[in-house]
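All protein chains but one are shown at their positions in the complex.
Moving on to chain A:
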Amino acid sequence: MSTPVPPQPPARPRLGVFKFASCDGCQLTLLDCEDELLGIAAELEIAHFLEASSEPAPGPYDLVLVEGSVSTPEHVERIRRIRADARHLVTIGACATAGGVQALRNYADVDGYLATVYARPEYIETLATSTPISAHVPVDFELRGCPIDRGQLVEVITAFLAGRKPAIPNHSVCFSCKRRGNVCVTVAHGTPCLGPVTHAGCGALCPTYGRGCYGCFGPAGTTNLPALVPLMQRDGMSEEDVGRYLHTFNVTAFTAVEEQELPGTTDGEGLG
């Protein structure tokens, strides 16, 4: 999340897209850029993108987009090899930036999970945790969202091509709601909403459709959970409900915020 993408990429830079534990939705977002796809392909050589092309070319790559979390011993090795081949590495989506929904295992008994899903757990190789890419290798930029937003993805690629920092604001969903002219669902209807603490990017979709934000873009740059949690409880959620709400698609990221802001309220046990 720290280093800006440096200037002056070469004439036709090489793009690599790689997948770890995930649903494919964030890399699919690239194929969902119907209006921009052929333009992107003209500016970038799509060297490695398994979901789209059957002729993957070896690195090095100028820009690597990584989807998915690290959840097997093989992943740990593979992300290091990919990083070594990548001039700039950008993670796309909640799995790659916060471990994803599968990080719910981090707070549970994975052997119990294995036994629930598989009759013969001994056949399955998995780590006890699902971790973001940045836990293993340096990352140049993290794009939030479950899934990422198409417009933000195009902005990241454009910024890379232009050699500038992506203009991705760090503020909360509340800002997007105001900009869209939405009536606040919490103030007007008492609907519990994570908008005040959630990173912008979706365009305030949930409030626009009359539901409370469920935090799929992870925590915003600044959050005030101690103020928000009592408000959600006032609107009818139990402490457990609030916990489950925060601990879903960006479980590790919101847990980190909680540990910072609400000391003693999270023991890391029994989530979900």
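The rule we apply is simple: contacts are C-beta pairs under 8 Å (C-beta built on N, C-alpha and C of every residue); 3 or more make two chains touch, one makes a residue touch a chain; residues count from 1.
Throughout what follows, contacts and distances are computed from a predicted model.
S.K.: Would you kindly match the missing chain to its UniProt protein name, picking from "Nitrogenase", "Ni/Fe hydrogenase subunit alpha", "Transcriptional regulator" or "ABC-type sugar transport system permease subunit"?
M.R.: For the chain missing from the view, the UniProt record says "Ni/Fe hydrogenase subunit alpha".
S.K.: Consider the whole complex, including the chain that is not shown, and state which of A:216, A:232 or A:257 touches that chain.
M.R.: In the full complex, the listed residue that touches the missing chain is A:216.
S.K.: Which chain A residues would touch the chain omitted from the figure, given the whole complex?
M.R.: 19-29, 31-32, 34-35, 37-38, 41, 46, 49-56, 71-72, 75, 100-102, 104-105, 108, 110, 112-114, 116-120, 123-124, 126, 130, 146-147, 149, 202, 205-206, 208-211, 214, 216, 241, 244, 248-249, 272
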